[in-house]
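A protein chain is absent from this complex, but the other protein chains hold their places.
Moving on, here comes chain A:
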Amino acid sequence: MAAFIASRLSQVRRSLLGSLTNGRVSGLLGSASETTGNHLFAQQQQRTFIQMRTKLNVVDNSGAKQVMCIQALKGKKGARLGDIIVASVKEARPGGKVKKGDVVRAVVVRAAMQRGRCDGSEVKFDDNACVILNKQGEPVGTRVFGPVPHELRQKKHLKILTMAEHLA
């Protein structure tokens, strides 16, 4: 009997409190979620295929800083992690092996779009990055910066793997 009364009392109290505070709380919550949404949208890297006009960072010491994809050599929709693209050099350091305006081949070593692994899990990276290749398919530079996926082994880019700082 006593317990029953106690529970009834607490219920009444709760409902009263709820009706008092409901309006204000919902307003606050709404505004908070909106602001966080905008913030996120500004920071997110676009996660799609690497297609024509996609700009990629160059993570070797070939002299190029940024390239723009002009053709993916594989796939209808575009290139993904580990694929080879044709790119035009947009920014380059002076005195490098590659000059601004050159049309080069490059292999995508990091992609923000996730790529399935052989066991069914997925991997994705922070940015879109590539390493420049010559006509024979060998890397032009002698160093590779940042992490590189082990999938490059299957694509026969062993040289890049040995030069890489980290494997992911």
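Note that a contact is a pair of C-beta atoms (placed from the backbone, for glycine too) under 8 Å apart; a residue touches a chain by one contact, two chains touch by 3 or more; residues count from 1.
Everything below uses one rule, namely that contacts and distances are computed from a predicted model.
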Name of the absent chain as recorded in UniProt (options "Protein FMC1 homolog", "TRASH domain-containing protein", "Proteasome regulatory subunit C-terminal-domain-containing protein" or "Translin-associated protein X")
"TRASH domain-containing protein"
Which listed residue (A:M68, A:V86 or A:V123) would be found touching the missing chain in the intact complex?
A:V123
Logged for chain A, residues touching the omitted partner chain are 1-3, 5-6, 9-10, 36, 40, 44, 110, 114, 119-127, 146-147, 149, 165-166, 168
